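Apart from one protein chain that is not included, each protein chain of the complex appears where it belongs.
Order as written gives the chain letters A and B; numbering starts at 1 within each chain.
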Amino acid sequence: MSKRDFLSVTDLSRHEIDDLLELSARAKGKRPGQVLAGKTLGLLFFEPSLRTRVSFEVAMVQLGGHCINLSRDDLYELEPQEQAIMDGAAEEHVKDAARTLSRYVDALGIRAASRTGSWDKDRQELLVRSYAKHASVPVINLETCVEHPCQAIADLLTMRENLISLKGRKLTLTWCTHPEPKPLGATHSVLTLAAMMGMDVTLAHPLGFEVDDAVMQKSKAMASESGGSVRVINDPIEAAKGAEVIYARSWASIRHWEDGERQAMIKRSLQHWRVDSTLMGTTKNAFLMQPLPVRRNVVATDEVLDGPRSLIYEQAANRTHVQKALLMQLLK
Amino acid sequence: MSKRDFLSVTDLSRHEIDDLLELSARAKGKRPGQVLAGKTLGLLFFEPSLRTRVSFEVAMVQLGGHCINLSRDDLYELEPQEQAIMDGAAEEHVKDAARTLSRYVDALGIRAASRTGSWDKDRQELLVRSYAKHASVPVINLETCVEHPCQAIADLLTMRENLISLKGRKLTLTWCTHPEPKPLGATHSVLTLAAMMGMDVTLAHPLGFEVDDAVMQKSKAMASESGGSVRVINDPIEAAKGAEVIYARSWASIRHWEDGERQAMIKRSLQHWRVDSTLMGTTKNAFLMQPLPVRRNVVATDEVLDGPRSLIYEQAANRTHVQKALLMQLLK
Partner (left out) sequence: MSKRDFLSVTDLSRHEIDDLLELSARAKGKRPGQVLAGKTLGLLFFEPSLRTRVSFEVAMVQLGGHCINLSRDDLYELEPQEQAIMDGAAEEHVKDAARTLSRYVDALGIRAASRTGSWDKDRQELLVRSYAKHASVPVINLETCVEHPCQAIADLLTMRENLISLKGRKLTLTWCTHPEPKPLGATHSVLTLAAMMGMDVTLAHPLGFEVDDAVMQKSKAMASESGGSVRVINDPIEAAKGAEVIYARSWASIRHWEDGERQAMIKRSLQHWRVDSTLMGTTKNAFLMQPLPVRRNVVATDEVLDGPRSLIYEQAANRTHVQKALLMQLLK
């Protein structure tokens, strides 16, 4: 029996996503018991994490299982290239780490979302894909530069709880200014998943902050199949008009991926790309969503983040519940 | 129902402390069973920890619960100021971290005891107080510059076990030389708690090492209510005379809080402020207490630390038991 990984939202069919959301809703309402007793999930973090780390550990505990956490400092430097002559800094090949861990744990989750080279290189998700290739247990993407599927599934559950139905509903996914160049994972996964569910998605960003072309094409294809739509607007206020959900998120410019200074310079003229009550006022009384952490009063104002339409903590809380459902499906 | 935090020894009434000690003694004698099954405690350490970290994790395990440990490296840099425009280094606001974690775990423990600014600033315990304000689950102070209540409760249990009754008993809490400027948390919490229990407390320290004025006033007020007393003596041998417990601890000078070099210079003339057999010889066959870690042969000599009246490991061991009692009360 072949193992299932969860590296991308498109690893699941539309039908499987519906099932996962149903299961998540049930796992939220009532504790499913010790269904993963004796099972272990290994979590590998190559960057800091609060929500992902804690929500997965709590999910395993609630199901009777156990998490083993490994951070960059615990681990040897890893070589992801096949056939490498390993006389450099890397002490261990991903192949060996993946095969070894597969003998110890029942599933692996990996976060590796830092910029490490060109966009053409980073979009290959080399570390996570290499783990998935060599591990004999399911591998879960805990965020790369390209996808953050667990966040997007939790966001979908949150929208479903608040909008009730998703088809034909208006989601504006808007770029926001931010002091740091952030990975595109959450943006891509939410875009694709909303398109897959038949939502009318408006992607708003300044010129030069286009998302990955392949992800855009895939999302448009999914929208046309599901009866949804995807459009791009380069003005934040225009994009917000009539929205039922504003999803605020910053991401780095792919064009200037390797040039952090250039990114910072460009952003200085983009301070107005933030979510505040003026922008929210142009929407159709939209909910505000944002995948934490958030730079308050930069990405969005305290007023809207702490306002009655904010769902930011619901999104975070739903991480536990969708991950319980995911783990039950992957480890059953 | 409002949540209870445990940030200061004065968060508990005298009656509640008596109850906690009773429960601790029972939890020490016999394992209370899986009373916290399915409960999780999140521990956040912004400084190293051995006893606090391990004793809390063991306490949760013995009660059937689970600890999730987060250290500085796991976490995003946090912003504690309200209304901050977060365009600096801090990636996440304490408000958001506290509210998010409250959706995942059943209680939070936080250690943040480093000097970060002036004494007037550090005595506000900004990080821990901000977590407590925004979290909807109980928050436990695992040591700040101002208080270390879990240590003090464990010390109280240790004194109670060895002195049998505490009222009217003579405790000398004595400053000791140390290469590093240490926080005042343990000193303050032990002083206040001993006064609350009606002990006759002698605080011994060189001139310039006065404790926080508000803490001193509060302790004196508690002593007069409980029938105990608090006095200050600036000579170590004089202060030790007739003591039934010598409690050795170093702390930084509040006057020179921001000036580490000045602190080191002053201490060079204070090498005689250490606990040795000569000092112990002037006491009424006193027990020796000290909250580990200890700089051996600087703070106190091997001879007295390893001697028959030393209670240092009993203090450490009692951490587990008082924390089991505390967790049972906070999470019941």
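The working rule: a contact is a pair of C-beta atoms (placed from the backbone, for glycine too) under 8 Å apart; a residue touches a chain by one contact, two chains touch by 3 or more.
The model shown is predicted, which means the values in this text are computed figures rather than measured ones.
> Touching the left-out chain: which of B:R4, B:K220, B:K241 or B:R295?
Once the missing chain is taken into account, the touching residue is B:R295.
> Please pick, from A:T10, A:T40 or A:Q329, the residue that touches the omitted chain in the full complex.
A:T40
> For the full complex, which residue in B:A25, B:V58 or B:A84 touches the chain that was left out?
Per the contact definition at the top, the residue touching the missing chain is B:V58.
> Of the listed residues A:V58, A:V105 or A:A204, which contacts the missing chain in the full complex?
That would be A:V105, which touches the missing chain.
> Which listed residue, A:L63, A:A97, A:L184 or A:I266, touches the chain dropped from view?
Once the missing chain is taken into account, the touching residue is A:A97.
> Please output the residues of subunit B touching the missing chain, sorted low to high.
Residues of subunit B in contact with the hidden chain: 31, 45, 48-51, 53-55, 57-58, 61-62, 71, 73, 179-180, 292-298, 302, 312-313, 316-317, 320.
> Go through subunit A and note every residue touching the omitted chain.
Residues touching the hidden chain, for subunit A, are 38, 40, 42, 66, 68, 70, 73-76, 79, 83-88, 91-93, 95-97, 99-101, 103-105.
Here is the rule we use: only the chains that are shown with their structure count from here on.
> Cα centroid separation between subunit A and subunit B, in whole Å?
Once rounded, the distance between the two centres reads 41 Å.
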